[in-house]
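Excerpt of the complex: some chains, original placement.
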């Protein structure tokens, strides 16, 4: 069911772990399936993401998107990181099964939550960033109910 | 992948080679429609009745009380919907449990929308129906009690005889979904006062797409699938002769070696359970310790998510299943594990291993050794686990 890229990132997840005294930490849970993800960001004075780590309690897609998403924001500026949407992550992974689209939201939201934490600590405003919800409910998804 | 250890025999089983062998002539040689006049095809009618005989004998029924369906789900739908329909003038209340298969639960929900009242009984922490609850749930309008013989996830065997007696005393029909129990446990419909029973071929080394429905003489339910006069006018559709031969052959085979087969499975299963409980921390066994299907083990590992576990096991050639059923279109944690009182995140980390007679203790060693590593690895990755 998963692409080779997903399987690769699931089998060898990049950036697993914690960062002590991280610049920002974000934890989000997915109301849909009960899965949880935590992202640690180490951001330098130029607002560049020097390092990133994650921990995930979730399905294969959740682990793989965490891994890919952390790879994609590493070394980027905050503004660039804001552009790493769940869509972009999915594309980088060669797609996800419809029922797994929501999993990729976990990664996006966890990064946003970590950035929010960073912004609060440093009292700055990041353009386009909204206060994270602790639980993600999403609107549309490829639900198979519509025949 | 070189090694393949299939430990998901509750999901489906390999069709036994001798079953396939028995089916083969009915595809290309004796392919005739059993309703035909000419002898070439009419002989198939006799063949079908022989299979009915085999199955009837296994459960202490009469030959003409056995009907063939398209699978366990169809049998379950038939039992519930058509009982509801046929006995609606007697009442509109049906009793079932919270841990039934979806083929029962979703059918019951459908009936609820159509004016029937359904009581979904709680179960205890082992997954057993509480007989006092059952008695208390009975109303003058109760027309049917449907309780599964044994659970597909946690393996717990229900006190079917006692439930049957209660139903019988109250003059209420009793249906049991025996899809997991048939061929694994001895069943006697008279002793247990069973009025209807569902079974499915592919769960006991028969083919997929063929099921059994037992209907006691006198139970007045009608067709679920209308049309031709097959199956004594109760189930239309050209008979699936190869499928029926397959399910009959598989039933005969299952009955013949039931005792020794399940004795071995029990021993290997207990070895598995003991090793896992002893060697993996933060782990529990789900379902009753002894009143469980001979081949079923179901564990919960705290801080671990089910699908990830399954994929990691798959990478080691181990086929297993989880209660989370993420991929089967539903993301909810198992309703069965929630019903026995597990919290959401623990229900999420469950693992079902269901054996067959070919699984040896060495295989179990391979599984447990890998499982230990995988669980440790996933816990390291888990934000919930603080070592």
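Per-chain residue numbering starts at 1, and chain names A and B are given in the order in which the chains are listed.
Rule of thumb we're sticking to: a residue touches a chain if its C-beta (ideal position, glycine included) is under 8 Å from a C-beta of that chain, and two chains touch if they have at least 3 such contacts.
Remember, it's a predicted structure, so these values are computed and weren't measured experimentally.
> Counting over the whole complex in this file, how many of each chain type are there?
The complex described by this file is made up as A x2, B x2.
In the analysis below, only the chains that are shown with their structure count from here on.
> Residue numbers of subunit B touching subunit A in their complex, please.
303-308, 311, 315, 324, 326-327, 329, 331-333, 344-345, 348, 380-384
> Spell out the part of subunit A that touches subunit B in their complex, as residue ranges.
Subunit A residues touching subunit B: 1, 7, 10-11, 13, 16, 27, 32-38, 55-60, 62-63, 97, 99-100, 102, 144.
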